[in-house]
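Complex shown without one protein chain; remaining protein chains in place.
For clarity, chains are labelled A, B and C in written order, and residue numbers in each chain start from 1.
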């Protein structure tokens, strides 16, 4: 249940509502939008009547929320969440293209990648410094030196950065260097980590778990918003199915489903989804046409020499050939490339 | 293994090759393309040497085919299969939009549907006369009277028709009335049925089974081509996964994968895939951008009164609003709407 | 909705009920059990009141059936279905062990197999004469000569036989030679075939489709019972999942779920499920402990020379070593080996 306040409700009126919420054994939680102000009831609300709150001065209306998620719900916040990362607007009409290598391997490799991203029109650069790897014997990332490389190259190019954080206590460190914190698919339900990024001032990209239902993804995002961080990007990156000719199965229909139920921006990672460079273009174009708010693409200067995920990385040449096609498709659905 | 003949090879030279194939215990099978002529070896070819056949007059080259499918393979036939259904070209640059109701319910209902398809720019009309239904107590279709309605409306509108056939002995009956025979998802590995449509003169749309791997779909198509019918459309219609907020999961990456391995046209059924009318538009646009050669969409004049699959049927109004968007996206990827 | 008649209800009273059912627009369908007699209402029953029928003389009680399946439901028939196949009781306390080769390859091969089955204590012999194969170029079975071999060996050994039938028009032919008709996983929703075996006098083993939900399996069985054939065995044989180290994933929990919802006997095919001979024993023992009414195991005199599915076939030696273990486990759960 949520209480929607009138446009000019006073802080005193809001506090009155919060007290009424506490009086029935629930916890109030504020959501302050650009134009409206909402107070959520967290707790058991089934026995409550909307009328109990509707009569309080300053209250516009009271709504029951059917789904178990609240803060991420379009019922609570009908307008799209829009926020800035550096000079890039996320969640607006412009589709944001992020690209870069799976792992940061060296300053030269990452610098070359970032310049290629920028030259082709990409707006943000990705790179992994802490890498979750299935085998303990695989390359695990450069760690903090990798973050420093990303920071340096970001300053050189003006491109904001995104990188994965894998454990709660490293959130402040990664947030020092990086503009968007990524929570990886394997950690979508790592609740201590979700709580930690929920307290960060950095925007978060939450990747869908390999076998996570859409509802579970929204509830994972709810943890982050409930922690106080409202700048969350949801990223579909392929789900695990029986098909073996692609690495995962890109669930493209998740785009309209998510756009219906939540106000958060929805991105697609076509590279993780298909797992082969030759299919990345098709999946990218399909995603933009289907309504994605952004893409995060693996691109490596020398895919065959990449320390991780070389098979699914496209070359700078392929990326720069793809960009005008993305621009055309975005235009066809009344979007632009940011 | 396949033997590719020279452009001007004579029938006598081909017969020579066929005899050489029989002599090693295999069965020859001809594929006659627009410009080239190929003879496949069906049987155990692992012990054979290409040289055995390369020296025969009229032979251009001999290739080993790695995959278990042959006739559907792009290795054997590099160029896209293109064929006509009435006045509609399938498999060419133009993306073919098919629409219509799940079931033929009455002359009025089907006529109204077909006129709406035509008015919006659709090129073919779908409808079910024999319906595979999970429960024996659900509406099973009108049967032959439904086929007659489709035939009559096809003549009135000039739109070719597509309808499902469920058993081998009904193939000739359905082929009498209908332009394209559909093999449904539940029957993708019904081999007697595949053999039967393989002997029909009508083109066939083969729908992917709910849990069929792409390779299994290609092998099912191989049955039809091996029966002599080369005019086959492959149709991805969603696979079964753990996600429950869509009816199935549209495997959009199947488009570039199929286009890589086979020369057959690839269509998408967005309605069966997503299962909710509100998501059909997004899935349709994504499919065309990803490279689909056509769409088959459920559209019903009164979805809420439909005898089957009303939830996933869009209205004529929604369909006619979608068509210009499809046209724009097709243009953005250098295709047209047929 | 079903009408349960009193123990000594007359035919005249039953006809009275049937007419009352027809009068409300439904179709009556009789189920005659050993002790009770039931008349089902097929059609739209939501608006009806039980009282309409309870007052008719001879009626004991009227029940609403919640699930879409009726004839297979334990609500309609609380007692287990038990029937005889030759001298073998299916569905009783005894667990029925069926074994034999995937394909009938020759009289010698099948005779040797059947004698090994019998010697170890198996009660029925399996074998394929018409084989559904993913590739059109794989061995498709001996056809009718294979059926003749099975008939001959059955007469020699006294073991009843089970074999797959793939198309409706072959049902009478297969039923001439074979004791139990198998509907394979690929054909679980081949409705013309389900209708055809529903009219046969032979018991039917219905295998679960690769991606069929339990409810869909019960509805497929409903087609057979609705056709008049009540002697149906349900067989779980592994479902398709993401795991690749087994051929399929044996859904052993389907046993208690099916036993709760239906009165039909539940068998397990461990060979198709696991796909590797070395895991068949473990899966067989687990299935019997979990409550299976029978097993159907692939066993071949020379697995490495089998024309199909050699990897998953156990040897006669392994089979005869497994039988006493199965006997011990059956005893531990108060069952016997039939």
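To be clear about the criterion, a contact is a pair of C-beta atoms (placed from the backbone, for glycine too) under 8 Å apart; a residue touches a chain by one contact, two chains touch by 3 or more.
Note that the structure is predicted; figures quoted are calculated from it, not measured.
Q: Just to verify: which one of C:166, C:205 or C:252 makes contact with the chain not shown?
A: Only one listed residue reaches the unshown chain, and that is C:252.
Q: With the full complex in mind, choose from C:134, C:211, C:229 or C:313 the residue touching the hidden chain.
A: Looking across C:134, C:211, C:229 or C:313, the contact with the absent chain belongs to C:211.
Q: So one chain is hidden, and I want to know which residue out of C:1, C:283 or C:296 touches that hidden chain in the complete assembly.
A: Residue touching the chain left out of view: C:283.
Q: For the chain left out of this view, which of A:154, A:190 or A:312 touches it?
A: Going through A:154, A:190 or A:312 one by one, A:190 is the residue touching the chain not shown.
Q: So which of A:13, A:89, A:152 or A:211 would be touching the chain we can't see?
A: A:211
Q: By the contact criterion defined above, which parts of chain A meet the unshown chain? Give residue numbers in ascending order.
A: Residues of chain A in contact with the hidden chain: 42-43, 68-69, 132-137, 166-169, 186-187, 189-192, 209-211, 216, 219, 222-223, 226, 240.
Q: For chain C, enumerate the residues touching the unshown chain of the complex.
A: Chain C touches the missing chain through residues 211, 213-215, 239, 241-246, 249-257, 260, 273-274, 278-279, 281-283, 285-291, 325, 328-329, 331-333.
Q: Name, in rising order, the residues on chain B that touch the hidden chain in the full complex.
A: Residues in contact with the chain left out: 240-242, 244.
The working rule: only the chains that are shown with their structure count from here on.
Q: Based on CA centres, what chain would you say lies at the far end from chain A?
A: C
Q: In whole angstrom, how far does the Cα centroid of chain A sit from the Cα centroid of chain C?
A: About 49 Å separates the centre of chain A from that of chain C.
Q: Identify all positions of chain C at which a residue touches two or more other chains, and write them in rising order.
A: Residues 240 of chain C touch two or more partner chains.
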